[in-house]
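Once you've had a glance at the structure underneath, I'll fire off some questions.
One chain of protein is taken out of this complex; the other chains stay put.
The letters A, B, C, D and E name the chains in turn, as written, and every chain counts its residues from 1.
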């Protein structure tokens, strides 16, 4: 079923893709990197939060819960944004000719997107670091396709 | 570069994916279908809009421009939502075991997402219809993976 | 006060409503149903979450709190979306002639919207199920007005 | 069908509504009024825009189109926000006891919401002014239910 | 560095500012005030929430956590909206001539915006009340620049 569908689309999409062939787009994996850095920092901060002792000051308890809830909430949002920025690169920037040169392109983005979900579902330093690594790989591929040498840096 | 990265991720993602193995998710390709129907209807309506004659009533001109601008704006938003709903299926619902059974899965979603972009960039009845067809295919694959027989219908 | 206001509006709105009389809209109660299903599933999952024992593993505690917080947050958002989709049907799809045939229309939507709020404010399986039932009723009325027989199904 | 559904809900919603009986909510029809004023001003400005003469300066043409498109786009968004703020009042603030005192409550909000849609669909000074009047009526009813005398003013 | 940059901009911005000199804008500090009231009420309600006793009813515990999480989440969103509405006044409404008359304008808005952030980071009745006071001050300055006497009121 998919095979036939694929052939048909390939023919028609030539026209649509031509709309992007010009110097239209501003894409930069830095957008995904900044959000993923935020996910990593928030994960660290959630792991480092000290739970106040039972029976202690009520205000300290509320402060703790306010902070933990906010960090989980912001981690959720930032991981979502990292995913969105990655998927814009996959669906809009990358084209069939890139796929020929980088046959793992789909797998790379699928796994990076799934890592974003994992960083929401867990408080996992390991997955947050893997997401950063995945984005670093995408950064290198992306700039290689543009023939430009943009150094990788982090803001934190 | 991607190969090594891929291997490493496969090992670690097992854990994350387990979080979704339970009866957690509510997914339904109907979300993407409804937005794509809207894109198709708006495309038709833009093509059918009658430009008022030059030198005619100023109010009729403003009404025409208000309507055309709104339809383009709403088409843009609906095509974006169709894309978002499709990508949620691709990144969150579908798992490695589905990929084995449907090896064109990545291609299918990449092309469907690119069709959403084409429907923004153009006023193309042909691409809007192909997007509907692409989502119908995804609907069939999706329900096949769940072993459920959900009939395809449209709201318009 | 409302009476006079009502009369005045009735006269003027005839014009506005005529803009929708054509075959313009794509509406489908499935949008609200999918969000309400999500609210129901999340409510179940929150009720089923097992609190780790006091004094146990710190990581297990964080995982529990991360999950519970996310589920409450996503339940909030999904209930809001269910409400939005319902209100689009009420304000945009349904017209005076439908009201004549279904004199409880306003009450039905008011209560369904209030049920969405109840599902945010509580972790109530009962209200989540009533919301599903309310949407099923709206589904039946909606398709009856279109003279189309669309079967009710759920995605979960 | 609706009748039975209504009875059942009435019983259950008592509990949910009790969650709001406390001094919880901050509601103010000023939110809807500010957005509606914006819709009215934008409608005026679109009607007042002078189309540059054919054959004239290309830059003046682009400036005209940029402005008209933005005004239509912002009118759309503001009318949507006016509608949202109105519906929050209807679904969250107003309760069964208000309905008894103001039996036209549902009709009032339904028509006000439909006026918001009309202000999107048209460039109509008349409907924009009626929306303002509808919100003024709601402002009066709202503050009457709170036994507070808040004067009506506009920001423009 | 900033000095030179500033001079250059001053020259060019005259043109842009002229676009706003007309009777274009609908601005009202009531938008920020309503959100800040919500932040204040939510802060009070979080401080007043009674934690159910350990070992008590599981349902009461979930209800408590659902409510606390929602209140923190809604406080976050409302404080963000208060900040947005304030910054629209600062960047769009206020112009160089206002700055001459109110030389503390930048400081006022900077501090009010930082108070919004403080209200997110903390459960602080004191900061929530200071935010209300800051907005009251801005309300007075704003209406003074328009030569209009709009009384300050609160909705709660």
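Keep in mind that, in the parts below, a contact is a pair of C-beta atoms (placed from the backbone, for glycine too) under 8 Å apart; a residue touches a chain by one contact, two chains touch by 3 or more.
Since the model is a prediction, treat every value here as computed from it, not as a measurement.
Enquirer: Quick check: which displayed chains does the absent chain contact?
Expert: Over the full assembly, the chain not pictured touches A, B, D, E.
Enquirer: Extract the touching residues of chain B with respect to the undisplayed chain.
Expert: Listed in rising order, the touching residues are 46-47, 68-69, 72-73, 76, 120-123.
Enquirer: What residue numbers in chain A mark contact with the hidden partner chain?
Expert: 23-28, 30-31, 34, 37-38, 41, 45, 150-151, 153, 155-156
Enquirer: List every residue of chain D that touches the chain not included in the displayed model.
Expert: Here the touching residues of chain D are 59, 62-63, 65-67, 69-70, 73.
Everything below uses one rule, namely that only the chains that are shown with their structure count from here on.
Enquirer: How big is the gap, in whole Å, between where the Cα atoms of chain C centre and where those of chain D centre?
Expert: Taking the mean C-alpha position of each chain, the two centres sit 20 Å apart.
Enquirer: Tell me, which residues of chain D touch at least two other chains?
Expert: Residues 121-122.
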